[in-house]
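Excluded from the complex is one protein chain; the other protein chains are retained at their positions.
Here is chain A:
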């Protein structure tokens, strides 16, 4: 009877107990072991079946030390997969770094991506609207700097790899988690030590480790009462699929910093590119509402117009450039011209608001956050999903070692190692991206000069460029 009461009480009140530090001392009693015993127990549950959540589940499913473990992936939406891509390109694309590509190939997903479609690029040209300053990134041996891949393609590849390990990874589609019950600290032995999960349809799961990959509005993070430092930018991103005026070796990624925000052209094929234009909310709505011709004109003008130049800055910039060329004759790379746009795919225009966020903690007892649930950045550096893939590589490494040592997977000991490594890596990058966003959001001469010279100097200094 007390067990039934506990269950009923649990279902009625799913708000979580206040947390004390990493090991929670709940003020409401967790489920008694009898009632909880009915729910199936998993070794790992990943909440959120986007690119990062699906990849996390797939990586663990392919890990040899997880061969006999039970993993579950919870995804609120339906299954996404297609054997062949539609002719038109999707407007949501990601820039995949070589490191992320390595991770994806470690469990066979990259092969699927390559068999669908992707566009490698060897060069990135980034320049300012308020001056001539420019920086070019390319690898010495002209290796691929990165790949532009549609998000649908990545999801399709991940779904295939999840199918391949279906005996280990159970995917719950159309299953939203509505509540989490956290265990008491491990040394209180009389109640269930596992995380309890309740789904929207009433089903329950238990797990030894819950991985939150449920995006920047993460429910896992909120329910675990992990503080999140967040800031909404006064910007939205407009995305669209564009067709170029003429076919070209489209292997350069272009980005120009306008005072209203950066506009980027990411290659999809020799004739098509993807647009990511971060700008004010009003301007974004305008762009969406315009007819197609005006829209295309705005894009071309954004890339080509020099209306924001001032003589002062131009002169100062030119002087600096000649100074550099005295010291380092080959210091500045050749300036290429971006392609001009002829058409936009009808119906491919969309916008979404931008923000930044960073969770103060990535882990707690039996909980880990990865991807946008842990950190959210401005798309200007094309880093968002790559940070998530980096989280996966690190967490999977620590979990694999823990499994091979027979450790309790939810133990803070190895989770904290993951947190330390990733926070060290992510915090500086997120701060730098945020700083760049603010630095480039102004027309004020001193700041423009600063960033002009900074950009030109960085362009001329190989060691700094390589680090980026």
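Of note:
We take it that a contact is a pair of C-beta atoms (placed from the backbone, for glycine too) under 8 Å apart; a residue touches a chain by one contact, two chains touch by 3 or more; residues count from 1.
In this section, contacts and distances are computed from a predicted model.
As stated in its UniProt record, the chain not included in the shown complex is "COQ3 protein", which appears among "Syntaxin-18", "COQ3 protein", "Histidine-containing phosphotransfer protein" or "Two-component response regulator".
When the whole complex is considered, the residue among A:66, A:107 or A:182 that touches the unshown chain is A:66. From the set A:49, A:146 or A:193, the residue in touch with the chain omitted from the display is A:193, counting the whole complex. Hidden from this view is one chain, which touches chain A at 33, 41, 64-69, 185-187, 189-190, 192-194, 208, 403-408, 411-413.
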